[in-house]
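As you look at this complex, bear in mind that one protein chain is not there, while each of the others sits in place.
Chains: A and B, in written order; residue numbering restarts at 1 for each.
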Amino acid sequence: MTSIVRNQWYVAAYGREVGRELFSRTICGESILFWRTEAGEVTAMSDRCVHRRFPLSQAPSHLVGDTVVCGYHGFTYGADGGCVAVPGQTRVPRTARLKTYPVFEQDSFVWVFIGDAEKAEATAIPRAPWLAQDGWTTVSGMEPLAARASLLVDNLMDLSHETYLHGGYIGTPEVANTPITTEVDDAAGVVYVSRHMADAECPPFYAKSTGITGRITRWQDIEFTPPCLYKLHSRIAPVGVLPDDDGTDPDAFHVEVVYAITPETESTTHDFWAVARDFALDDEGVSDFLRESNRTVVLQDVVALDVLEKVLTGEPDGYQELSINIDTGGLAARRIIARLAAEGTGEAAPAAPPARTPAGVRSPAAATR
Amino acid sequence: MTSIVRNQWYVAAYGREVGRELFSRTICGESILFWRTEAGEVTAMSDRCVHRRFPLSQAPSHLVGDTVVCGYHGFTYGADGGCVAVPGQTRVPRTARLKTYPVFEQDSFVWVFIGDAEKAEATAIPRAPWLAQDGWTTVSGMEPLAARASLLVDNLMDLSHETYLHGGYIGTPEVANTPITTEVDDAAGVVYVSRHMADAECPPFYAKSTGITGRITRWQDIEFTPPCLYKLHSRIAPVGVLPDDDGTDPDAFHVEVVYAITPETESTTHDFWAVARDFALDDEGVSDFLRESNRTVVLQDVVALDVLEKVLTGEPDGYQELSINIDTGGLAARRIIARLAAEGTGEAAPAAPPARTPAGVRSPAAATR
Partner (left out) sequence: MTSIVRNQWYVAAYGREVGRELFSRTICGESILFWRTEAGEVTAMSDRCVHRRFPLSQAPSHLVGDTVVCGYHGFTYGADGGCVAVPGQTRVPRTARLKTYPVFEQDSFVWVFIGDAEKAEATAIPRAPWLAQDGWTTVSGMEPLAARASLLVDNLMDLSHETYLHGGYIGTPEVANTPITTEVDDAAGVVYVSRHMADAECPPFYAKSTGITGRITRWQDIEFTPPCLYKLHSRIAPVGVLPDDDGTDPDAFHVEVVYAITPETESTTHDFWAVARDFALDDEGVSDFLRESNRTVVLQDVVALDVLEKVLTGEPDGYQELSINIDTGGLAARRIIARLAAEGTGEAAPAAPPARTPAGVRSPAAATR
């Protein structure tokens, strides 16, 4: 059974990646060709010529104005996917047409709708406004992951791993030691996980970017909209400094860490990451430091998750995982994703683990194919 | 279902490749050992010792006179495949014998018969006499293709791709624009595709080799004997120059482009290519130019077809292709190959597309495994 949720918007690219060169990316197993018209609109269509399946992103295929010319036999397509010329005859077959995909640019991302295109308009695209908003500065990137998307979801929903896997960057003892609170909004399909550390060591990631020298009050508030957009609202302030009664928070530093989780195939994932901040807005040194540091952290995850993917594919089915309190958010996310995946295929959702699993109960491993 | 035609002669090698070193090539999934006896005869036998399957082409296996000595335990075989010595005992088991294959040298090629050896003699070997004939000079090579043979057949039967994939070498706009005529001789099992361009640009491949500077009359006459031998009779002459009434053609340049298409496995192919000419016979510069140019063109095809093979294996069954007039010859070739493959296995041929598919009709993709 597939674990990929269909009838969903996914981040396919940053807007900056799509221009007047043919650009291809596989999203949920579908090879999609992206390019920008002369008027600047992003288009998305199947990356396979209708004639003999040659990839339209493969040289010597190329753009001519607002048409794509196949590099094998010259079949030519317009921005709406319709074929406008074929070799050796003037009549173009009526059925010569590429599948197109709904696309939408928002918050610096190119979103694409995978599934039944008629459901695109009624399906909400989650927001991450800080990534393209005045008052914020953002660094971002994408790392290819040779692991199924659910392993990245597990990773991001349980930040206790920062202490061990990302020590020296974003992890300190307090992250693993501080209990979390988890809330699930089943109607809206959102999972919240919070960890508020009142008096914690300041990791280098925040010490060097904010200039704080002593211990900090550190809040981590996760807001995950399965299956595709994860936001970590991160608040750093000197110990004891809290927001004002009116809700303003002038003496704290705010960082919005955003991950777009896009399945490439059943076992590989596009790991889009962005870090937006509301301080040192024009400081290139801070931007360089945060970009480099976050990329290092993401690559530490990539190494670990690629190993886990190999472990999962190499081991027999029926393996039992052991979950504890820190996994409550991750298990809730798995439950919502399984429900969405079943809806997308018309299957009934599998029996789901409860939102809060008692510590030490072993449950069947999720995410096996 | 296999797409490989059995009970057929295939080109296994150029004669120059087989000598007094053990030489192995896999043909239609069978690993075959080739070597030349001291008298100069080519032999072909299974490349697996009967004892423990060690490949007889693998060092330290070696020839001693007209015997092959296995490099693992020393089992020794004569040119007829019979075992003549084994270790540790003087009696050689009566059943110790390698499978041998009918072989025949002709037109510079070593042909091998795959299938029921009793049918070899009655099965015709197609000819390409120019490759080893006075009055012609030939350049040739072989490129390994990580794609099924049918993709190469498709490629060669539809030369409109020259304009796009081989622009700057052999393609000009006229190739794609000129309609073709197709004839199928079902009884003889031959497909003919002709494209006669009365007034065309001369591509560099022919301009530099013939010395013609202006526009040309260019004829492309394909003669394909499925599944294994493809000939392109190519005629180049200054615009308006036609053969004489008596059939002689002294003022034109003739090039015979020959491809031998030999399946290595279900998804890989030996792509033998040769270019014979009836002009500049002793001009090494022309030979070097044609060898280098044709190899470049073949490698452009290899890149494209290797990509297509990956596309085909990565996509679900049931994909529908769209065929147009230019595909008439290729579809006819597929039909004959499907019939031959079914004959070789004793299965009934699958329902075949008609020889001439109306433009724009989608038909099931061939050549899926």
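For this structure, a couple of remarks:
Throughout what follows, a residue touches a chain if its C-beta (ideal position, glycine included) is under 8 Å from a C-beta of that chain, and two chains touch if they have at least 3 such contacts.
Treat the numbers as computed from the prediction; the structure is a model and nothing was measured.
The hidden chain makes contact, of the residues A:Leu63, A:Ala85, A:Leu165 or A:Ala280, with A:Leu165. When the whole complex is considered, the residue among B:Gly40, B:Gly65, B:Gly88 or B:Pro250 that touches the unshown chain is B:Gly88.
Seen from chain A, the chain kept out of the figure touches residues 154, 158, 160-161, 163-165, 167, 176-180, 304, 307-308, 311-312, 315, 319, 321-326, 359-362, 365. If you put the missing chain back, the residues of chain B touching it would be 48, 50-55, 58, 60, 69-74, 86-89, 91-96.
In this section, only the chains that are shown with their structure count from here on.
A rotation of 120° superposes the C-alpha trace of chain A on that of chain B, rounded to the nearest 5. The distance from the centre of chain A to the centre of chain B, with each centre set as the mean of the Cα atoms, comes to 48 Å.
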